[in-house]
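Missing here: one protein chain of the complex. Every other protein chain is in place.
The block that comes next holds subunit A.
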Amino acid sequence: MTDIPVLEVTDLSIGFGGRRGHPALEIVRDLNFSIARGERVGLVGESGCGKSVTGLALMRLLPFNARLGGRVMLDGVDMTGASAASVRKMRGKKIAMIFQEPMSALDPVFTVGEQIGEALRLHETLTRSEERDRVVAGLREVGIPAPEKRYGEYPHQLSGGMRQRVMIAMALINKPDLIIADEPTTALDVTIQAQIMDLLTRLSEDKGTALLFITHDLGVVAETCQRMLTMYAGEIVEDAPVDDALGAPRHPYTSGLLRSLPHFNGERGDFAFIPGRVPAPNAMPRGCRFAPRCTYAGKECTAPQALHHVSDARRVRCIRSAELRLDGAVARESAGETA
């Protein structure tokens, strides 16, 4: 039982539109990954790479014009083919989501307690006082001071950090096996972000809840996750244990992202960056999608690239990965000195 991953995504593709003779616009393709029980996985990439759409697809929250291909197995149930009714039974109970902006994710006209209680009522039959006790306990668990008092308050009465704690309490109330957190700390100040990161890590460890952490912030992934999936232009380009991905990336895009991060070392040299822009979904290169921006692109890169294993725990979508020695968060030369 414990060997079965909580989530298994096979050949998932996500497209939009595609009616009246027009082909669907493919946003994400060839997505293959799994998440083990209790594992914390970071899904990183820049805006438009398809990471948020992937999160919504796993929750089956995409609009009607979305076209899903492939399979998403959640606790052994196929989410892509499941009926709307059975998906509703899974949401909250098996898989829950935390969004970036808690103010727009919470309903302003209901109290915090009513909203969390509603999530509970959808899956369990409880008396009013049982429900209240469970919700108050949930609020206490996420570190909200005076939870009995906060139970009856409205979202606007809480700070941004407290609202995000409420969202986390709501996601956890039915003890799901997997939480998808889409940029849960991006809207928060850095000292509050640190609190929320610690909270998510601790709860995931205590309860064995798996976490898919969608973010553009590599620092957040480094400090909360065990594994990192890097997406570029709708594809996973690298899948590796987080320390390996940061220390010695195998895909030029992961390496480019890491080198683009500002480093303060007392000098004010050039800022590194990746030249060019992400291609539009309707103008994807035929071969490697990163090739037009890649310093290492060669003839072999004009062919489509497969995500292949380079070791048991690592996969890379780059035909040249074996011959490249790429810089990570710390340049290779200085890494030896620091370590």
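Just so we're on the same page, a residue touches a chain if its C-beta (ideal position, glycine included) is under 8 Å from a C-beta of that chain, and two chains touch if they have at least 3 such contacts; residues count from 1.
Here, contacts and distances are computed from a predicted model.
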Protein name as given in UniProt for the chain not displayed, "Cytochrome c oxidase subunit II", "ABC-2 type transport system permease protein", "ATP-binding cassette domain-containing protein" or "Tryptophan synthase beta chain": "ATP-binding cassette domain-containing protein"
Candidate in contact with the missing chain, chosen from A:Leu126, A:Ala194, A:Met284 or A:Val310: A:Ala194
Touch with the omitted chain, as defined above, among A:Lys93, A:Arg134 or A:His216: A:His216
Residue ranges of subunit A at the interface with the undisplayed chain: 46-47, 159, 161-162, 189-195, 197-198, 201, 205, 216-223, 242-244, 246-247, 256-258, 260-264, 266, 268, 270-275, 277, 328-330, 335, 338-339
